[in-house]
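Excluded from the complex is one protein chain; the other protein chains are retained at their positions.
This part shows chain A:
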Amino acid sequence: MCQVDEDYQDGLERAEVPSVSKKCVKCKEASAAVVIRAGDTYCRGCFKEYFIHKFRAMLGKNRIIFPGEKVLLAVSGGPSSCSMLSQVQEGLSQNAHKKLRFLPGIVYIDEGGAVGQSVEERQRTVAELQAVFKATGFPFHMVPLEEVLDLPSSVVVMAPSPSEPPASAYKAAVDHFIQSDSSGCLTPQYQEQTLLPEVQESRTQVLQQLIGSAKTLTARQDLLNTLRQHLLVHTARTKGYSKLMLGDNCTRLAVKLLTSLSLGRGAQLAQDTGFSDSRYGDIILVRPMRDYSAKEIAYYNYMFNVTSVFIPSLDTKTTDKASIQRLTESFVTKLQADFPSTVSTIYRTSEKLQTACRSSCTADHPDRCLLCMCALDTAVENASAFQATLTSEQLSQSKSLGATRTEIPRQIRAPVEQCCSSGGGEDCGRAETGGDCCSSAKEPETIDLKSLLCYSCQLTIKDMASVEHLPQYILSEAQKRQRRYQMREEISEFLLDDGDEGD
């Protein structure tokens, strides 16, 4: 009796559900399907166009990827990076003047070992993603995170960047490319198929020990991010790519920005969240998805069948307060729900950030953090908040420890055989002047890791029960740098100091 219009309802076709009342703001004809921002309602077709255009515009505006350049796409299987992959495919299929003109490849880092997935689960995920990657026709590389244990120490050394091409070079390269464009030259000539290499169980255990040695989820996530990035950069270098594309979206970057602030990474914000990031020198990190919100990406992927694979991470099924990263994410998503425009304000702030260049970074090789590769922010004047923190920390420790200066977590005993067996006569010879390397078998050299790290990475290392589990490439580079500093100190009195002239 209360359903007067029942018959009428049944007669309607599904597409004409009357409750979709709003029209698309773009074409003003079709009914809207997505609300991008308050008031911006798009129909399906216009939403697709807007989404595709934004990707090309982002790359076009920044002019950082040259025609014919090899670009490695870091695809985690998540919605954002899978969407990035589909946009690259879309861009390559466009007609000549709208076409993307670089040579893409894909890298997938399998972190299953770090998050405790079984071998079967890892294989299933890899197989699922491989099917997606194969369909693109791009070369792809499947790399287990365990390989981070065997990286060379050159990963944490900044490589010289190729000489910067003049601004006119970009246009010339594009013109040249359009002229010589036969669609054939874009399709990769060979299909490199790297299946996931067999991973020894013992390697997985070593990796788990390493991640597990971080006592808090905050530090574990930070450590995992660092290791993943090292492995990505290494893969790009060894496979001959010069750009690494990351799928960070605007929601993610807003979270990252606020997280970075809380983790004491203020000095590195601009690099951590900007469009391009040159901290590694030769490999430039690029974030083309930074204009998309997580919502836009989720809707696009759902509506246009972009496959993504759900991969559990360290914070899967954890509560809001499990880690600083998680808490920040929950703060940002709640903010997004209640005050939708504030999130884009946060991330737009990041665009305006620049790291003030101190005198030390004007040098050719400023000292860089051993882990995150950013310029060290710890060499600041005495009246800084950083020094104040240090002083109060030292005071509290000198009370409890009775004025001993040794701090267990930051001082580690490096494996001795490494130093001598590294074979480089140069290494041993250098050490003999300072640390008496070869006879140090009884008294191993200690590394003060702390002096080689930025403030934030120091905090992460402080949260680790022991740094002995850190991969060898980090430890041996630490040793090398330590010796270099010691040498510099020893000869410092013979060097002319330009700071003293005033007195």
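Just so it is clear, a residue touches a chain if its C-beta (ideal position, glycine included) is under 8 Å from a C-beta of that chain, and two chains touch if they have at least 3 such contacts; residues count from 1.
Rule of thumb we're sticking to: contacts and distances are computed from a predicted model.
Asks: Could you tell me which of "DNA-directed RNA polymerase subunit beta", "Methyltransferase small domain-containing protein", "Ubiquitin-related modifier 1" or "General transcription factor IIH subunit" is the UniProt name of the chain missing from the displayed complex?
Replies: Protein name of the absent chain (UniProt record): "Ubiquitin-related modifier 1".
Asks: Pick from A:89, A:208, A:333 or A:451: which residue touches the chain that isn't shown?
Replies: That would be A:333, which touches the missing chain.
Asks: Could you tell which one of A:173, A:303 or A:459 touches the chain left off the display?
Replies: The single option touching the absent chain is A:303.
Asks: Using the definition of touch stated at the top, determine which of A:232, A:258 or A:314 touches the missing chain.
Replies: Considering the complete complex, A:314 is the one touching the chain left out.
Asks: Please identify, in ascending order, the residues of chain A that touch the omitted chain?
Replies: Listed in rising order, the touching residues are 3, 9, 14, 17, 19-22, 31-35, 41, 44, 79, 251-252, 255, 294-295, 297-299, 302-303, 310, 312-319, 325-326, 329-330, 333-334, 336-337.
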